[in-house]
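A short write-up of the structure that comes next.
Excluded from the complex is one protein chain; the other protein chains are retained at their positions.
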Amino acid sequence: MRIELIISGFGGQGILFAGNLIALSAMKEGHQVTYLPVYGPEMRGGTCNCTIIISQNEIASPLVYHPSFLIIMNYPSFLKFMPNLKKGGSSIINSDLVKPEEIKNLQILQKKYKLYFVPVNSLAETINAPMLANLCALGAFYQITKIFNLKNFKEALKETLGSERSHLFEPNLKAFNLGAKYINQNFK
Amino acid sequence: MRIELIISGFGGQGILFAGNLIALSAMKEGHQVTYLPVYGPEMRGGTCNCTIIISQNEIASPLVYHPSFLIIMNYPSFLKFMPNLKKGGSSIINSDLVKPEEIKNLQILQKKYKLYFVPVNSLAETINAPMLANLCALGAFYQITKIFNLKNFKEALKETLGSERSHLFEPNLKAFNLGAKYINQNFK
Amino acid sequence: MKAKKILVKGVEAIALGALEANCKCYFGYPITPQNEIPEMMARELPKRGGVFLQAESELSAINMVLGACAVGVRAMTSSSSPGISLMCESFSYIAALELPAVVVNVMRGGPGLGGIEASQGDYFQAVKSPGHGDFHFMVLAPYNAQEAYELTAKAFELAEKYRNPVMILSDAILGQMKEPIILKNLKIKEYPKNDWALTGAKNRPSRIIRSLFLDSQELKKRNLKLKNKYKKMEKEILFEVSVENNEKAILVAFGSMARIVKEVYFILKNKGYPVGFFRPITLFPFPVKPIQKILHNAKNPLKFLVIELNCGQMVEDVKLAVNGKAEVISLFYPPSVIPFPEELERKIKKWIK
Amino acid sequence: MKAKKILVKGVEAIALGALEANCKCYFGYPITPQNEIPEMMARELPKRGGVFLQAESELSAINMVLGACAVGVRAMTSSSSPGISLMCESFSYIAALELPAVVVNVMRGGPGLGGIEASQGDYFQAVKSPGHGDFHFMVLAPYNAQEAYELTAKAFELAEKYRNPVMILSDAILGQMKEPIILKNLKIKEYPKNDWALTGAKNRPSRIIRSLFLDSQELKKRNLKLKNKYKKMEKEILFEVSVENNEKAILVAFGSMARIVKEVYFILKNKGYPVGFFRPITLFPFPVKPIQKILHNAKNPLKFLVIELNCGQMVEDVKLAVNGKAEVISLFYPPSVIPFPEELERKIKKWIK
Amino acid sequence: MEERCKACGLCIHFCPKKVLDLSNKRNKQGYKVIYPKYPERCNICGICYLMCPDVVFIMDKKDES
Amino acid sequence: MEERCKACGLCIHFCPKKVLDLSNKRNKQGYKVIYPKYPERCNICGICYLMCPDVVFIMDKKDES
Amino acid sequence: MDKIAFKFPKSLKSTLFHYCPGCHHSIVHRLLCEVIDELEIQEKSVGIASIGCACFLYFYIDVDILEAPHGRACAAATGIKRAKPELIVFTYQGDGDFAAIGFNESFHSALRGEKITAIMINNTLYGMTGGQVSPTTVPYQKTTTTPEGKNPAYYGYPPKIAEIFSNLEGVAFSGRFAVNTPKRVLETKRALKKAFLAQIYNLGFGYIEILSSCPVNWKLDPIKANKKIDELINFYTLGVFKDKVENFLKKEKN
Partner (left out) sequence: MDKIAFKFPKSLKSTLFHYCPGCHHSIVHRLLCEVIDELEIQEKSVGIASIGCACFLYFYIDVDILEAPHGRACAAATGIKRAKPELIVFTYQGDGDFAAIGFNESFHSALRGEKITAIMINNTLYGMTGGQVSPTTVPYQKTTTTPEGKNPAYYGYPPKIAEIFSNLEGVAFSGRFAVNTPKRVLETKRALKKAFLAQIYNLGFGYIEILSSCPVNWKLDPIKANKKIDELINFYTLGVFKDKVENFLKKEKN
């Protein structure tokens, strides 16, 4: 078992928060894990991505060029990372910002990869939490991979939020569940 | 022809001025020459010495451990440099500060070396120029070695004093002559 | 809190290591990519009776460290390439004054302002001349978070043992990536400082800590003392080696780059290529003898491939160790484009075909 | 004033060389043993329509130089070891910005404040890493006043030719000794700067001189550009050699130390010892090929004795050049006790008995 | 010019005539851009120009101010 | 204490009673040292102690001040 | 004067600003360009970009621009102005750059009366590196390195640089401004112009300090951040503290 995941989007979309949460959940699951954020110098705006590797064996390089999984949160990220996805790899795509109908070679891609279009922004807005699109994507990732169990995720989330932000636990979980549910209902 | 000269004394005794003057005179004479000053960090006080090498051939090292000539202006310098004088070498010694009668092994030294005790301070005071003891010593050096001629010395002195200090030319020359005369009258 | 597994950034592991070593003072100035160190120290040190002070510059920070060390208190600073360069004069003083300072450099791309991504471009600076005159830091290069944590803690012990500054040389990859570490009781030894620290001349003659020696004999003596100390440090040499003596090529790398190289080593090994792996952990003193041992035991003519995130720096130390007895090849990756394992594999294969 | 012979200190020869090259700006901060340079520049530059400004620190001085160079004006600074260390961050910027600055280091004993006597302890710093990141100064090491004068003048030309900073690496012996120099018209070439200097965006697009490249590909490109430049500089290698191919030992030294070594070389040669003499003048780029040529032409197995006023630094570059093909021995004299020729002769004889 | 807008809201806040509001349209930077909700109210006082950090209010786009 | 003297003359200048002068005797540093030319005039005002940069005027050398 | 242009300044490049929404850096950029345009000095100006959020100055301002090491902008500017006095030289620096690491260069340039114009954007913290404490951080303000708030007993009080500079003979113009209201924007622009005129008329060092919002690191939305500036004014009095330009212009008229 080994997943190489890249999450990518705008700064401010909670990319790093989500990446960190996945890594932590996977660690709690007992996996080896590395999490490598990459970001521009600006505090907001600009692109932002991170690489998470989850494995049962020692992870040497925390970098991969050909990830096996992608979470694509905006269009520039789609352009940048899609071409590098490993053959047979999976990708969750924020369909609010990357519309399937606007993708030229959609069919070719769908043959090579498993694509999960999830309108994470819209989903998050349904619970009045537009900032939580990242958690929707994370829920989708969970539902697809089941690389960690819910209990570990919840623990990880609680830990990450800490006491000052503990009131955000429920909304985050809600968004997570929405994402998971969306996969459940729309794929497979 | 090659002279390795070390001049040593207190800071403030004009050691470097004299050393420079000798080097410049010798250069004007057409010799190869190096002049290496060594001094403490203080502006005054402390010891101070310089090494001048005058030669007809290329001078590689500007340092010598066993000089062939010494000008000793105070007692600490006597202690420090006398033992290193080359066999058969010469030394001008400021007898105002290094009294021959206070030197323990005077006879041994006199056998090995040519010693010229010159009361340079007293000489300089006779012309009311206590600061010019260095020039007296220089005169003595000239008289002993004749390594440059008087014309070149005068030119060097004029150049060194420059226009602002040109009024000091005559006193300096006077002191120089006193030193030369002292050698003439008291040695050989 | 012992034997707890947590997910942290490499730079946080460094801060935790310092706290584990009971470092009492942190002085620093912000610079990416290591701000998590001061930020963690700002939160944690006051709780533990320590001092966190952000200085007005790196120049000031390193001299605060100098002061604190001089009075016998464990102190450190951390920065990244440009900030480290700014400290060079003071490094030379600290080494000359024989103060046990710990300095962390989380390297970024240079020269100049460069970029904030990973680089190993300060190898020469760290190892050859972090300032003027003949002196050396002991330089430790961790390659994962656990090592970053443990080596940083150890750095305080080594600094005191030798009364010499120690540098943790890391980079933005290791610094910014997160991975699990296990918090341990590292039992860091504390060396007595009561024979040299400036603590007030009570019941003893007053002390001087100085680097000015106008008497050239004294200065020479001090320089030889330092030289001997560096010799003695060779006892502390650390490295990782995977060699079975039948290799044809040894891959040499340190720090984060060694992780990528190790990945490639695993891949090539699996594919049956005769490659070995060597990772210096102490960069100064450099593991010369372990390299010579590899050469000595090798059954085949060897090639050393030295892979670095710079224009080729450590390769010189490998060459000096190998001394003409094998080919030494520099595979250099100027900052900040980090080669992916896939790419590096292709490149290495060309050399060992 | 041409072809005139005058008696000057080495540091004055340096200042005269800069004036001969029509250097227009001097920015600096006092430090022994090189104060004669700013003092001469303070007297002479205003007369020649140039600018002398004493800065509040070396840090400020080097950035004034950076500014003046960026607008296309010949500018320099000079200092001694601690002051040079303080400039390391800015050196890295200057190299990254590709500015033709000229920097003089009249080395003194280190580390720390050390002493004011001669030393060659900053060889590593000058040659390997005068700051963070992958960059190099071109480094020129004069060994007498005439060379100090001519190389300093030449430094301005080379700096512009390569758009790279050039360092004159001297020391307190050469700096403070006086000897005759012959003033010449050195015909220093001036390279056009109108394609890069910041002179106001009149009738052309505005220009940027920067070292920050957050795009890692751009940063890589810049680094490779620098690396290529350093390669090209090898055309400028300078050295002095006295070898007849039948030697058993080659004495290698640079700067002032080379004078003392040369004296010993003369003495030993006269006494019939089979010794040669090699003096690198460019320390970066280092004369690798000339050393390899000596090796190649040698009729006997050779020994290289590398004699330095430090704890052994250039010896590494000699070893790298020799690459195991001959024994390389370091005769190191930590600053500031300078060996007299007599002493050195004894020591060398032991090695070549 | 709406590509420059970052939805900071300063113009909305300072507009004395409450002319402006955020639209639902996102620009390439990903921000919901400003639009003149009540263009007729605008008195061309220039305050939006003064306060906009992103130089969005430029005259040739007359509808905006 | 006269070994400390550097013949700067500050004490001579400031002594209100003109007690002090330079002697012809040189100390090991090479300076002609201070001496109380008119010791009887001294009123122990302490000004020489205050102004001497080299801490020459110390009480156990009573003759000097 | 003070007519509002609705015009994209000639010396402003069309590149999108990388600044966070509501950041005042870019307001000042625009004002700077307006002043450069009005004084018609675009073709003879050299700007010094410093290290901080505004290090990309050169992507926005269309004059020759040099990047100086962190804190050294005033020294580099000195080098330029001394080497080529015919150029108009300005620095654009953050509070960390100007008042912390670079204060010595800033102070001594002002002391010498360098004929340069220095703009200091005071957002009371280190924006680019993620919001650490700065000497200019006000008492009890929380930053990432003063998580409990900045204790003045521990870190002291912020320095009043504009006031200090106004007492230096070499300084021709010195003042503190803000851009959080339309009126203040206009005042700031007028002051900026004066700080350039101080240079153009060779009167001395021109210094402009601008209280500036950093919504992201202040953890406030742009509007609240804007309002926060009004609080800062309690510590940092706005105003012109020295103005040799006004006098000079009056004399010129006579």
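Structure notes:
Should a chain be cited, it is by its letter among A, B, C, D, E, F and G, assigned in written order, with residues numbered from 1 in that chain.
The rule is short, and it goes like this: a contact is a pair of C-beta atoms (placed from the backbone, for glycine too) under 8 Å apart; a residue touches a chain by one contact, two chains touch by 3 or more.
In this text the structure is predicted, and so the values were computed from the model without any measurement.
Although one chain is not drawn, the whole complex shows that of D:7, D:88, D:113 or D:126 it is D:113 that touches it.
The residue touching the chain not shown here, chosen from C:186, C:212 or C:241, is C:212.
Contact with the omitted chain, checked across C:13, C:40, C:53 or C:126, is made by C:53. With the whole complex as reference, residues 100-101, 103-104, 107-108, 111-113, 135, 152-157, 159-160, 163-164, 167-170 of chain G touch the missing chain. In the full complex, the hidden chain is touched by chain F at residues 3-4, 6-10, 13-14, 29, 31, 44-47, 49-55, 57-59, 65. The chain not shown here touches chain D at positions 29-32, 35, 38-39, 42-43, 46, 52-54, 56-59, 82, 112-113.
Heads up, the rule we're going with is that only the chains that are shown with their structure count from here on.
Contact with both chain C and chain E is made by A, G. Listed by label, the chains that touch chain B and also chain F number zero. Of the two chain pairs examined here, E-G and D-G, it is D-G that is joined by more C-beta pairs in contact. Inter-chain centre distance (chain A to chain G, centres taken as mean C-alpha positions): 41 Å.
Averaged C-alpha coordinates give centres for chain F and chain G that are 59 Å from one another.
Counting partners per residue, chain G has 19-21, 55, 67, 69, 128, 130 as the residues that reach two or more other chains.
Those residues of chain C in touch with two or more other chains are numbered 32, 59, 82, 112-113, 116-117, 214, 338.
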